[in-house]
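Some chains omitted; the rest stay in position.
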Amino acid sequence: MARKLTGGEDFAGLKRVEKTLPGRAYHDPDIYRRELQPIWYGQWLYLCRSDMLADAGSYCTESIGDQPVLLVRDEAGAVRAFHNTCRHRGSLLCREKAGRLGGKRIVCPYHQWAYDLRGNLVRTSSLSEAPDFDRADYALYDIAVREWRGCVFVCLADDPPAELSAFRGGGDYTENWPLAELAVGHTWRKTVACNWKVFWENFNECLHCPNVHPELSLLVPIYRRRIILPQDDPDWQRHEGSADPKHRGGLRPGAETWSSDGKAHGPRFESLSEAERAAGQRYYVNTPSMYIAAHVDYMRIVRILPRGPQETEIQAEWLFPPAALDDPAFDLDNLVAFGQLVLEQDGAASEMNQQGLRSRRHEAGVLMPEEHYVAAFHRWYRTAMGEG
Amino acid sequence: MARKLTGGEDFAGLKRVEKTLPGRAYHDPDIYRRELQPIWYGQWLYLCRSDMLADAGSYCTESIGDQPVLLVRDEAGAVRAFHNTCRHRGSLLCREKAGRLGGKRIVCPYHQWAYDLRGNLVRTSSLSEAPDFDRADYALYDIAVREWRGCVFVCLADDPPAELSAFRGGGDYTENWPLAELAVGHTWRKTVACNWKVFWENFNECLHCPNVHPELSLLVPIYRRRIILPQDDPDWQRHEGSADPKHRGGLRPGAETWSSDGKAHGPRFESLSEAERAAGQRYYVNTPSMYIAAHVDYMRIVRILPRGPQETEIQAEWLFPPAALDDPAFDLDNLVAFGQLVLEQDGAASEMNQQGLRSRRHEAGVLMPEEHYVAAFHRWYRTAMGEG
């Protein structure tokens, strides 16, 4: 039975009842539209790995909400981002998910206006141009780009925030990993019938773990206790120094990584600390568009993009040392299958949550002590929405 | 040729021109939204038979508009209804159409909050609870329930109407039937592309019968004359006492019930009056969510629930004496097929009506003398909408 707190406990959990966001924040189309500007068009968003853009003229396309975006590597080696829209009459410029531009030009497939890789209009297709037509007025609509450890972030705002990570107070616990050198070995993508915030809330707590993720809760024993950190337990001091993973966190004895058999399946990263190796998992969170899970032998980037008030696209990329991917004996499936199973379970749980949220009586939910990261997510959200 | 009324006739029909509801009442999403509160969230609605909830812990789920509802039989034997939404973070509680709860608890599949069958929160899943967290504040959102002759009605309003039947002036002509003792032998369900009021209007008149329901019009000869009651004919007095079913109503000579061959196919109800047996059909109407047809050997409950401005779910349940269903020789198909055919025809007619209603010139239609029940339905609707 749950212990009644006095409020004087020294632990990570919430010590008083906090309300969730109002129920309609998760399905009202007007609220969704109001979120676009400050959040999805205002913050840095992860789109893809830098090596998707191998060299000058490589491109890929993506959508943020319904905004078509084009990423290109230019001749100086920099990644550029543009609205995927021709300045002439607004046609889509690139139609494929990824490819390579011939002749180092972005050529509109409709009327063949040509832009260089920095977005400058270098050629129209007309026999003549009007006296007041100046090509310099028709460069592609620029989007701010930043690269970080092999990850490409964009920001649709005119004046992007100084910091990449919008989640106040988050730290990067994956610094010892050679993220920039890793290569994507597998990509999984799914559109989930939930609001994007529902998926993030689910990520930010482990109260759901034992029942939603039975396999994961065997691998990470502390999750069986429905907590993420040892300090989420008000009695954590009584177990301080315990070697039992259900108290100290980390993987079960004998397990090295998130995989179907718990074994690592390639070279272990040598740059990790002893504690990191022992824990078997570390995270980096960059709300609203990505989080990274780091293991001894691979990393996993999960990307979250909204598609509508009740629709969210989840993408996961599994990253490995290139040498592992080159090894024909490398058991990639064993590593991939486990994280994919967990994500499928999270997607199903999020859809179930979404359905119940439509009740008109559900004005707001309530957060329990273990849900302090959900509370932090709500604080971030309210601040981003100017309600802070 | 139609007879011109003087207005002095003594009959059931309308004696002056009445307009229908305005055309946009049948397709405008704003009007649909305005209807939800007073009608679909304000009145008693039939959801299911009591025996769907066999004993303590049996449950079933349904949606009213987009509101998820949960019905459960509690340990005292009473039926309870709740919003199908967990008080924690709003997850759906029960995902199946029907089932049985283990351990007499409603356990949320997301974070395992547990409620007793009266909706009281008896357990959270947390290690601790905040000082100001009181389980008594988190009982399931209650919905009013009433049982009537083995039928479960719910009302989403805080202050439900005193009377079950919202349709002013309606009487129950099925009182002699043992409705409470019957069991569902067959269920049919279809989503029809029409506004819910279109389906009800269609139910409330027989002007459409000869052409839309040729088989039914052979079985019930008065329907061939496009009327429901003998008194719908302005000349009804001239045929008073006629044994001809096209004047007195009821089934054709030799027919006993609504079935493909006109024969009854199980034990006849012994509680019926001679007149009821002779008529072969009686009705009970409970607008907006159900009507019941009663025959000598079975009953049929039709349930009507809205799914959107131009989408309505129709469900029919065929009810029989349990002994009939236990008899391997019982010809259920013969009974079911006939009513199902009539409902399919009504659905197709309603969809056809819906399409024409989109014309911007159609400000309103007109009711003919035979459509007095449609006029009564419109009066009920206007009163319910506060336009009375």
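The letters A and B name the chains in turn, as written, and every chain counts its residues from 1.
Quick note on the criterion: a residue touches a chain if its C-beta (ideal position, glycine included) is under 8 Å from a C-beta of that chain, and two chains touch if they have at least 3 such contacts.
All figures in this text were calculated on a predicted structure; none of them were measured in a lab.
Can you report how many copies the full complex contains, not just the 2 shown in place?
Whole-complex copy count for this file comes out at 3.
Just so it is clear, only the chains that are shown with their structure count from here on.
Let me have the rounded angstrom distance from the C-alpha centre of chain A over to the C-alpha centre of chain B, please.
Computed value for the inter-centroid distance: 48 Å.
In their shared complex, at which residues does chain B touch chain A?
For this pair, the touching residues of chain B are 41, 66-68, 83-93, 95, 109-112, 123-133, 138, 141, 156.
Would you tell me which residues of chain A are touching chain B in their complex?
1-7, 9, 13-17, 20, 23, 26, 201, 207-208, 210-212, 225-227, 232-235, 349, 352-353, 355-362, 365-370
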